[in-house]
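In what follows, a single structure is set out as structure tokens and then discussed.
The complex is shown incomplete by one protein chain, all other protein chains being positioned as in the whole.
This part shows chain A:
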């Protein structure tokens, strides 16, 4: 028992114990190629469960038998085996491993597997991949362009994030979770977008419903990317099957950093940077005639009054320089019983529009403690306060959003406030400077994410082990959003009740608890190794939100409760899921690794809350290079074939079950009226199956590696609105009515092109594409998303891609559904190129370029600029073909395809591509010889986002935009948006 006290944190590596007759102590240091000690390296006695991990300086000390072989392994490094022999000091240098074949990847709810034995293409990103180049604002931003098979699109450029993330195509048509499940250290976290009523303030939507047009960030923004040790992405059903009923859109498993024992290490990092608009869009010149034609007498009067004094209002609004200030201070350390990681960070970023910004204060403590020789405890606690001023962009129906209004605001207007701070009225609805300076759109979140993991090793013999793992956690967030439009704004003065204020509170609690048992068995003298796991899971959500919305505010009052007219709402949501699972993994000498498992789930979100749904999975991987010795004489250092199958599901969204009687009021009396949507109490979850297969190989001692994956992901029983004839008073009910397939290819290559002591050059090209097709549809075909067929919508029709974009004109005027096909929102392919170059030992350059090829964008952005007369090429006459019609006028009267089948530049969607240099950086690690003994490390660097962009998109600022936030279908609508933002940063980090 005493020996077990020496167990390191990476105890899950340990298979079985063995007793050793004679022993001695060896010690040493594990260094990287630059001579720096590597903390946390697993040092294990081969064929035993004995091991330790290195301390913060890379040092270790271990009692071993005389003929022992030590295995040194660490994530990101090539493993090494060293025979102890007579030496008592063993110093080892590990080289960085591009292919990461030895890294540990999650293979089940309680088990792990070495990447080299993995049967799925599970993408794993380390902290170096995520935050090593530049400091991303949010975690989803940190993943963008770095994963094969992931389509991650920014919803806009306002600070605070907002992304739409889809793995392997379309996994729902909108009535189940379109975004992946996020699990942080075992805690299922919330990633929804909280409503704040902004789309009611600017009338982007009618009624009082919550709306994606509020343009809020998804709440993954609360997670500090710097806390993350690694992210594993289970993209499809074959890898995610063991997560069952919530895994249809994929699972993202986030592991945060932990203490590694040894000397307490203090690290401090600081970023300073700026953010600027990448490019502008408007700028057409004005004449008196044009002013009169577009803006009438008021326009003409303003034009004459301007007398040549013009202002570029677009630059006035979007031309500010944002400031980026990120600070972080972390402490790690511990002893052989307890280790800790503490990180406090503060991020402060202002946008390119005055009065927009995002701040996040995050404090995390991760503690590991060995209670006894057989019982380990890990506790994680993260408190976050985030504060986001999102500004006013996107769709609008009251001239409030400057993103919407700037396209209409001509340069001849005089809009600056006078000496008393009064903003002049604008003849085009509202003075955008008044909105920028005086309107409020703020969202604050206080959030606690905490979890406990208890690992009990009940049995540990030479051949077998039995471990119980109990884990649970909660994600509690409390949001406060405030909207205020002062009553003396020009747009408000035109209202019957001027002034708008809304106070929205949201409280969301997610909890989960899991109990699992893992049994390993390795018969003596056999190459077989069995791992059996089984367990139970329960998770749930309790959410409540309420708002008070006031219209008709006295001057200067921003408190919604002081208004003349009110709306208020309280909304509750709760659900419980339960699951049981079992899985068997068989490893035959690392040659053949097979695994099979099943999970059963039930949920209160299904029509029958007590019906169990089964999700089986099976996979086989074979390391061909380990059969015989043929590979040792060839350049092939690794060759693995793999095939995996699995099933998952997506739960119906909240509310589908219910036929509601709504409450209405007239003359102070309350009445009841039915909802136009009928509930369906027979609804079933959407179910997916996936077959994934591929080949991984390494050449020249794995200097070149490749991972090639093919998949066929089928989704069944997709929930669709059965759209009824609306004159019946019922507009739809939700039914399980469609199937679709996603087929795709993912290729990730990696090559250490140069690997010398003075220069290393690592190149990682990634290529992927996905094709979706609806294979069954039992409800009438329909259009969804967007703003009507005039501008382009998504078509749901059997035999076609659900992300196909169609619109006016009809190809056959007599056939009401004969829409013109413009393209597909999913790109033809995506390609990214990641490069890392180190030179002179201490310099490191890295860059990530991302190319997205030919995807359709529903753009209304140019429509606004054209209608307002401000598009930069408005006055030119090269598009109509007659040589005299202005482009801006011509485009307002055309749609459809030109003779080459390409979308015309008019009232219709466009097909576009882009290449972005998403991240680039240069760091210098100041050598020990200069910094001396007082510091452990000192690193300085510069980095940037969007340093370069190429695109053929001319219908707006940037083809990456979503007025409707994250959505299965219908995101990617560009309207009223803000320019792409380029960020430049200086970094310094100090280790003590």
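Here are some notes:
Please note the rule applied: a contact is a pair of C-beta atoms (placed from the backbone, for glycine too) under 8 Å apart; a residue touches a chain by one contact, two chains touch by 3 or more; residues count from 1.
Keep this in mind: contacts and distances are computed from a predicted model.
Set against the options "Peptidoglycan-associated lipoprotein", "Molybdopterin dehydrogenase", "RagB/SusD family nutrient uptake outer membrane protein" or "ABC transporter ATP-binding protein", the UniProt name belonging to the omitted chain is "RagB/SusD family nutrient uptake outer membrane protein".
Considering the whole complex, the residue from A:525, A:628 or A:667 that touches the absent chain is A:667. From the options A:567, A:590, A:876 or A:991, the residue with contact to the unseen chain in the full assembly is A:567. The missing chain, though absent from the display, is touched by one residue of A:54, A:120, A:213 or A:295; that residue is A:295. Residue-wise, the contact with the chain that is not shown comes from A:731, picked out of A:95, A:464 or A:731. Only one residue in the set A:892, A:913, A:954 or A:989 touches the chain that does not appear here, and it is A:892. Residues of chain A that touch the chain left out of the display are 203, 208, 293-299, 301, 372, 374-375, 396-400, 404, 408, 428-430, 456, 458, 468, 470, 490-492, 494-497, 513, 515, 536, 538, 551-552, 564-576, 578, 580, 602-604, 609-610, 655, 657-676, 678-679, 722-731, 778-783, 788-790, 793, 808-810, 813, 816-817, 867, 889, 892-893.
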